[in-house]
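Of the protein chains in this complex, all but one are displayed in their positions.
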Amino acid sequence: MNAVSTELATYNFAYLDEQTKRMIRRAILKAIAIPGYQVPFASREMPMPYGWGTGGVQVTAAILGPDDVLKVIDQGADDTTNAVSIRAFFKKVANMAVTTKTGEATIIQTRHRIPEEKLTAGQTLVYQVPIPEPLRFLEPRETETRKMHALEEYGLMHVKLYEDIARNGHIATTYAYPVKVEGRYVMDPSPTPKFDNPKMHMSEALQLFGAGREKRIYAVPPYTEVVSLDFEDHPFEIQTFDKPCALCGAENVYLDEVVLDDKGGRMFVCSDTDHCEDRRDHGHCGTMLAYDKETAR
Amino acid sequence: MTDAPLLKVRDVSKFYGARIGCRNVSFELWPGEVLAIVGESGSGKTTLLNCLATRLMPTSGTIEYRMRDGQMRDLAHMGEAERRFLMRTDWGFVHQNPADGLRMAVSAGANVGERLMAVGQRHYGNIRATAGDWLRRVEIEVDRIDDQPRAFSGGMRQRLQIARNLVTSPRLVFMDEPTGGLDVSVQARLLDLVRNLVHDLGLSAIIVTHDLAVARLLSHRMMVMKDGQVIEQGLTDRVLDDPREAYTQLLVSSILQV
Partner (left out) sequence: MATPLVVSEVAKSFTMHLRDGVCLPVVSDVSFSVKAGECVVLGGPSGIGKSSLLKMVYGNYGVDGGQILVEHEGRTIDLASADPRTVLAVRRVTLGYVSQFLRVVPRVAAIDVVAEPLVAGGELPASARERAEAMLARLNLPRELWQLPPATFSGGEQQRVNIARGFITDHRILLLDEPTASLDIKNREVVVDMIEEKKRAGVALLGIFHDEDVRTKVADRIVDVSAFSPRRAA
């Protein structure tokens, strides 16, 4: 431990230099002041490739204090490469406490999920964002999309949903489902499943979004209205699952499909691993787990 | 017809550095009136059209528009938000190349429906029904509603562009060589369609064209431009049948007779 800290003596706390953190914090403050608005910032080169969360990492680095407890998830899991690497990175460069428990964390950096457990006041959720501009695929010109945001010209967003219904009979967008924040800015919630959209609405926790390659930061302050766009005759709906989690038996959570063998065997389990473990620790049991126990016996 | 002009244009000039785009153009456009601007390439007619449609800022001069509430408003003093709102509700702009006025990667229905969604319509079924209705009006088979315009012929694309513009019942439509680049038979169909729509909807229109036959068929009044200036204007049939200016006489006598 001691050896590690001397080795890293040349790094500032949380990797970024103080001036950079100050610059990012200013962007974050502006983003909080204008919910849903994309604030440009001078994104730095980070010691990881773009697409691995460089935006989220910079936001986290800028808001980290020595007393914070950090949790990092990737698609809901604490134990996948991206999550493990980023957690290890901050442990190294900030020498701070890390956790996998949602309830214990003060800062949760996430890729593509919002934890199942309700976030509370004082917690901050940091999203890794690949493409922050919800209008991008319909209007490629940045000058034009900025103007559209400025003038609240969001008809195009509904064109996208219209196309969905025309092609599929229903709104087929299942992730990165556009939302309107506080009745003003249309925002891309990052590629989280639309299942998580309602959790953003009136959340007690602060939500920050960082896009490293695109150099944008935006935010949803606590207790902010976040409404998913829809049509009157095709209202917004979240995904539903036929069966509960095969491991913990949880219902009304987001499930991942896991392929078990090459004979078509599969199971559906919680995407939020912490939530699943916690439930199992408290004695909840899904069909698959019960079966395992049976055979073990 | 009401007794107040829809558009008042006074001394509009546009310079590109030292070069003249258009100079000292003044006219009034009345409700239900179709004005053709003719002249050869480089005469400044498209520059003038773009100034009128606020796609270009004139170097000097004023353009006033009578809003739906009856008030005359100076377009240059209007905020950008209001101007853009005007452009997608009360105005239309039909480009020569339909690809410039359409979203080529979304369906015909969405192309027509976009303006409705932009003004806040949020009922998919109604939007789609209106779009289908407009496709029929511009003679596009309703079963093409989910096809993208890239699968359409040039004439169909142009008709789709017109439907997309007219769906919000605009009062003023700008057209830049709407029949340019189309086959003659396709042109005739489009002209007939535009003529009927303009009449049925009581539209005012400003049409830029170098084709005098198009001007004769569609417009009530025309302006002849040369070197950035309007050299002759008046009743369309009078300008064409009894041209006064040397240049207009040259233009009229240059028409190929079939």
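Letters A and B name the chains as they come in the text, with residue numbers starting at 1 for each one.
Keep in mind that, in the parts below, contacts are C-beta pairs under 8 Å (C-beta built on N, C-alpha and C of every residue); 3 or more make two chains touch, one makes a residue touch a chain.
Here the structure is a predicted model, which means the values were calculated and not measured.
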Practice problem: Taking the complete complex into account, tell me which visible chains touch the one left out. | Solution: B
Self-check item: Residue touching the undisplayed chain, where the options are B:Ser26, B:Ser169 or B:Gln249
Solution: B:Gln249
Quiz item: With respect to the chain omitted from the figure, which of B:Lys45, B:Arg157 or B:Arg221 is a touching residue?
Solution: B:Arg221
Practice problem: Please give every residue of chain B in contact with the chain that is not shown. | Solution: 1, 30, 33, 188-189, 191-192, 195, 199, 217, 220-221, 234-238, 241-242, 244-246, 249-250, 253
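Definition applied: only the chains that are shown with their structure count from here on.
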Quiz item: chain A to chain B: how many Å between their CA centres?
Solution: 47
Quiz item: Along chain B, where are the residues that touch chain A in the complex?
Solution: 80-81, 84, 88, 103, 106-107, 109-110, 113-115, 117-119, 122-125, 127-128, 145-146
Quiz item: Quick one: in the complex, what on chain A touches chain B?
Solution: 138, 147, 150-156, 158-159, 162-163, 165-167, 230-234
